[in-house]
Each structure stands twice: as C-alpha cells, then as structure tokens.
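Structure provided below as structure tokens; questions to follow.
For this view, one protein chain was removed and the others were kept in their places.
For chain A:
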Amino acid sequence: MKGRLLLLQVATPALAIVFGMLIASVMILAIGRNPIDVYAVMVRFSLTRTDSLFSILFKTTPLIFAGLAVAMSFRASLFNIGVEGQYYIGAFCAALVGFSLRGLPAVVHLPLALLAAAGGGMVWALVPIALKLRRGAHEVITTIMMNYIASALLLYLINDVFRDPTQIGTPRVRTPVVAPAARVPSMGPLLAPLGLHGSDVEKLNLLLPLGVTIAVVLAYFLSRTRFGYEVRAVASNPLAAEAAGIPNARVQFGMFMLSAGIAGLVGLNDILGFFGYLDIDFPKGLGFLGISVALLAKNNPLGVIPAALLFGFLDRGAAGVQFFARVPKEIIVILQAIIILAIVVAYELLTRYVRTQRKREAELVVTATPVAEGTGS
C-alpha cells in the first residue's frame, strides 16, 4: 500500500506526460497522422542521438534561468511577467561589455559581462517594482509595458547605435563580435575525453552547470536562511509578517531584484555562449516560456531543472517531427501547447490524489497505534 503510493508519487510527472500525449493524439489523428508514428519519431530523434541530447541540454540552459527568475518572483507573491524584457536588456549589456572592452583577461572580462547582464535586468525591473511598492501599480501591467519598451529599445540600439560597422551593406544587423575573453567557455573540451564530439556538443557551455548551481543554491537559500523564512511569511500572510516586524516591501524588493538579476542571464547562452554577438534576430520568447517552466516546477528551484528539460525535449522533438514525419510547424506548436497544458492539469490532479491518500494512510497508522489523544496533556 505504502510502496504503491510512493511509486505513484515518483511516477506522477511521467503519468502526466503520458496523459498530455494522449490528449495531443486526438489532434494528430485529426490531421490524419498516426500518433504512434509521430511520437516514435519524436522519441527516437531526440533520445537516441547524441547531437539531439546535447541540443536538448543547450535549449534547457536558458529555460533554467528563465524558470528560476519567474519562480523567485512568484515566491514573493509578485508576478514578474517582465523576464522577457529584462533578459533583452541583460543580453545587450553583456554584449556591450563584451565588444567594447578589449584586452582584459577572461577571469575579469567574463564575470564583468555576467554582472552587466544581471545588473541590466535589475535596472530594467526597478521602475515596475518601485511603482508597485510606492504607488501600488500592478506589476503585471508595468512589466508588460517594460517588455515593449525593451523590445523597441533593443532594435534601435542594435540597428542604429551599435551596429557592427563592418556589416553595413550586408543584410546582417548585429553588434560587433564580443572579445574572446568575454565568451562563456564551451564544455566541449571537458566532454571530448569522454568521446563526445560534434557541433552540438561544442555548443554546450558552462552556463548549464552555472544554472544548475544557482538552482541548488536558491533551494537552500529559501528553505534554510532567515531571509527565506521572511519570504515565506510575507507570501503567506503579509499582514502578520508586518506585525512581526518583517519589512514586507524590502523583502519583496529583494526577491524582485533576485528575479530580475537571474532574468538578465537568460539570453547569455546564445549571446556569449554561442553566437558571440547580439543579432537583431536573437532568440526571443524565453521569458514567457519561463512562466510555464515555473508553473510546472511549482516555483521550486530544483523542480525548475526537470521542467526546463521537458521543454527542451519538446522543442527538439518538434524539430524532428517536423523534419521526419512531415507534420506542419504550426501543428507542432499547437501540440507543444496541448502537451504542456495537459501535463500541468494532470500533474495537479495526481498530486492532489497522492496528498489525500497520504493523509488517509497517516490516519490508518494512528488507528493502529494508541496515541489517540493528541499531545500536550
């Protein structure tokens, strides 16, 4: 009985995924394809090829940062929808530091670029959080507005101010290339001795272990420190927290800055880890994906890692399906959305079920042992 439940709990995410796939099958059937074939392609393509595995990890990296950024704000009852804009600004700041400074050693230049990215994200978040805490303006509205501004500002900066002069006259609109010292080292050299080679292996960079490390540190920070305790109090009853002398506004400000700082790092996987410049067509939308990642992870920093992996897998699998099963791209996007939605719903239902079952069991244990009368007296 107990073992069965434990098994169910461990299997919950997997069951949720199966459920999601079942729902999506209806969609696949509707366009006249065989779901089993489509899924087979998806799994074979993404899980049996080394290049796919590394591509998944590469796509997972920014999602870890984005998921963590969103989760940190949610933890403090704030909705940072502005991760998107914050990472645009962060990416630009990192690129600026990367290409405008020359001759610095990597141990100085790279940390400087990372700090610039985090700082850029934080600065971009200052207006919304100040408006929230001083004037009560809802951060959802203000961060969305800041996203628009960030997007337009970036186009202007790349196109009109910092465009690489050597590219003028070509269709390539991008900043100059960053100094090699500011680039995030690839994990290729570390993996080569294991017999792993290829361009997808090379793409993987040290931001992945950095993201995982940040997740672990945050989990510890939130559950063990005084500040983490204050965050819990502020989130679960701000009035009682205030009465206990906890400065609500300062706690929320701190968490929002933490969120925005991490958000600033989201774009670096592509900018400093891969391309080496900021192109006008750099990957967008990661901040919004971060919201889904955080939801799936239930704002748990450690849960963000598997949640981000799942999104990375879906993305890679979609590419395979598009290519080998010749399913149109739009359908793939719809499929992804359906799977995610179904997973979120199924996950919620299953956790609830496990929780009530656990409670029942706890009650059974009580009946068996005669500790009936509460404690205390």
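The rule we apply is simple: a residue touches a chain if its C-beta (ideal position, glycine included) is under 8 Å from a C-beta of that chain, and two chains touch if they have at least 3 such contacts; residues count from 1.
By our rule, contacts and distances are computed from a predicted model.
Its record in UniProt calls the unshown chain "ABC transporter ATP-binding protein", which is the match among "GMC family oxidoreductase", "ABC transporter ATP-binding protein", "2Fe-2S ferredoxin-type domain-containing protein" or "dihydrouracil dehydrogenase (NAD(+))". Of the candidate positions A:108, A:152, A:192 or A:244, contact with the unshown chain belongs to A:244.
Touch with the chain that is not drawn comes from one residue among A:50, A:159 or A:225, which is A:225. Summarising the interface, chain A meets the missing chain with residues 224-227, 229-230, 232-233, 236-237, 239-247, 359, 362-363, 366-367, 371-377.
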